[in-house]
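Structure first, then comments.
Just one protein chain is left out here, and the rest sit where they should.
After this line comes subunit A, so read on.
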Amino acid sequence: MTLLQRPLLVLLLLVTHHLLQCWIAFGSVDEEGQKQEEFNEELLLKPLPDRKVLAHFHFQSSAPPSTSNGRHHHLFPKAISQLVQKFRVKEMELSFTQGRWNYERWGGFDPIASSNAKPPGVELWAVFDVPQHQVDASWKNLTHALSGLFCASINFLESTSTYSAPEWSFPPSSGNLRYGTLPREAVCTENLTPWLKLLPCRDKAGLAVLLDRPSIYRGFYHSQRLHLTSTGSGSKGTDSGIILNQALTVVLQPIQPNGLRASMDHASEKHIQPSWSLSSIFGKQVRGRCVLAKSSKVYLQLDRGLVAELKRIHKENEKSVANGLTSENFWSYPSFELSANPDRIVIEENSLHSKSSSILYNFQVEKYSESEPLDLGLTWKIPVVWLCQSAPLHSSRFLMGSGNERGAIAISLKSTQLREGFMGAFADNERCELRVDVFQVVPWYVKVYFHSLQVFIDQQPKAVSDVIEKIHVSPSKDKVSPGMMEMVLKLPCRVKSAALTIEFDKGFLHIDEYPPDANQGFDIPSAIISFPNFHASMFFLEDGSVNKSPLLSKFQEKSPVMSYTEVLLVPLTTPDFSMPYNVITITCTVFALYFGSLLNVLRRRIAEEERFLKDKATKKTGQLPLLLSKLSAKLRGRPWEPPHSPPSTSFFISSKLVFKVILVAGLAVGWQYYFS
């Protein structure tokens, strides 16, 4: 019996364990059948054309609006929900970025590049659900709260001179939006750790295990984002639902086993993309999902250009296999090899761009365990060359001029060759117009002259009114608010290059407004260039699984193509910071001279002095003082008068003294000279 009971007991234990797990995972089962708190973790890997690999972690926690739990949550981070409730945040995005997104090589059109590429440093924007006059106060409090939460100096965004309120150009346009950036903020693990703490499994289980600090900070681009939307409707903040999206995008260089150098010598191997696996780029493997996650998936994405190229190569090589590409046979093509079999293959439904569609291989992490970890790897067999799809216009921004007085900011837009593909339909149309939104914030000490805005299209100067459809400018106020410029440009579709220039004067700061490293220069935050005509979204076949995946549904969202320009560095005049010392010295001298002479004037009685001098003059004088007095008389520019000679006694003593001093000095010199 006991023998029989034991397996039963084990079975029972197992069952309860499972149940417990389910219970933890899905939260408490509510009677009304409300939606539960959910957590999803996903990882998207994508080979990039310049031998690098993009890894995009996406964690979504959602808390449905419910009053049942009170202030408690099962999975959702309490810190965030408190933040949302306290400051009535409707939508907020905070990003910490190190490095620059390379729009030319890594693409600028897909959802990752468009909505996850962020400017270096910290960027924060938030929409508040409060009356207009309370927005600034809420923003200030929010920055302080976030600053403490993420160990970053976000509190510098509190000052009114650092943030702005875009009216309509920033994509989630709304009246209560505040936007601020800190381009110089350094990003490191101290910011990542609090970010990971918001995850239910932190980095102890699930996909977040891969976030090995040395390997992700070795990368070429590193951006951690926190985006939250509160869907609450009621005026009371307690019953709002919150969706928290945490995304971390890194671009890593796979380490080759034999090193890049060695393979460079062989011409054939030269063009082969490096092979990589999760363990080679992160140094870790996925050992099962986070048990609290509803879904845990790994995707491998081959983007449109790569798929098209692979198809072309395949067609050249094997004429016989003429049948079209299907999702089933594609991954078994001989051009590359995956170390694990994908569970599903999702192909983008290509409606707009006829060229090709990207492919996503889906790997379910549930299937892997401690003993059998997921170490997804990609091994290239043949050299492949492709280009990522870039935004319709490549934008860059730079400073013009030199010197400490004035300069100009130029934004140059250059058409990318790839544009013909999706503009082809409209290209014939003469009236076709390409809309470009520009949003730019400049600090107050860069005094922009908005009247000096010049527009050049295809190297021809154009009237501003012809090109700019809509412009909103809020000029800067010294030490109060930054200058902000929002513009809608209408460019002809066939435009090859366009340039905007605007001149500025460099202002002067008060000495205590200079940062510690003032001689580096001052930053002008990135401008945002967006193309509302184009949407960086992917369409997938309507399928149950796609809807379940927050990452893919995020990709499906229609959002305009956006790109950030470079941060600019403006050298301003800096004072000599050692000057205070000099100033103190010189003021002290001046004061001493002033008070000395004032005292002299107040104290002295001239008539009495003359009488005193005459008294003394009656006494006898020596020979040397006589000469001296003659000399001094000459110095004064007066004829010498014998009675004016100074007292003999003091002079006699002094001459004796001088003689003695000279004698002693001479002796000392002689002694030094002969005895050393």
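Quick note on the criterion: a contact is a pair of C-beta atoms (placed from the backbone, for glycine too) under 8 Å apart; a residue touches a chain by one contact, two chains touch by 3 or more; residues count from 1.
As a working rule, contacts and distances are computed from a predicted model.
Match the chain absent from this complex view to the correct UniProt protein name in "small monomeric GTPase", "GPI transamidase component family protein / Gaa1-like family protein", "Blast:THO complex subunit 5" or "DNA-directed RNA polymerases I and III subunit RPAC1".
"GPI transamidase component family protein / Gaa1-like family protein"
Which of these touches the unseen chain: A:Val583, A:Leu627 or A:Val669?
Counting the whole complex, the residue in contact with the absent chain is A:Val669.
Where the complex has a chain not shown, which of A:Asn317, A:Asn341, A:Ser369 or A:Gln520 is the residue touching it?
Here the residue in touch with the unshown chain is A:Gln520.
For the full complex, which residue in A:Ile382, A:Ala499 or A:Ala617 touches the chain that was left out?
Considering the complete complex, A:Ala499 is the one touching the chain left out.
Where the complex has a chain not shown, which of A:Ser215, A:Gln364, A:Asn533 or A:Thr574 is the residue touching it?
A:Thr574
Touching residues of subunit A against the unshown chain: what are they?
These residues of subunit A touch the chain that is not shown: 48-51, 98-100, 102, 105, 120-121, 183, 218-220, 222, 260-261, 264, 270-271, 273, 383, 385, 387, 396, 398-404, 410, 414, 454, 456, 458-461, 497, 499, 501, 517-521, 523, 566-569, 571, 574, 606, 634-639, 669, 672-673, 676.
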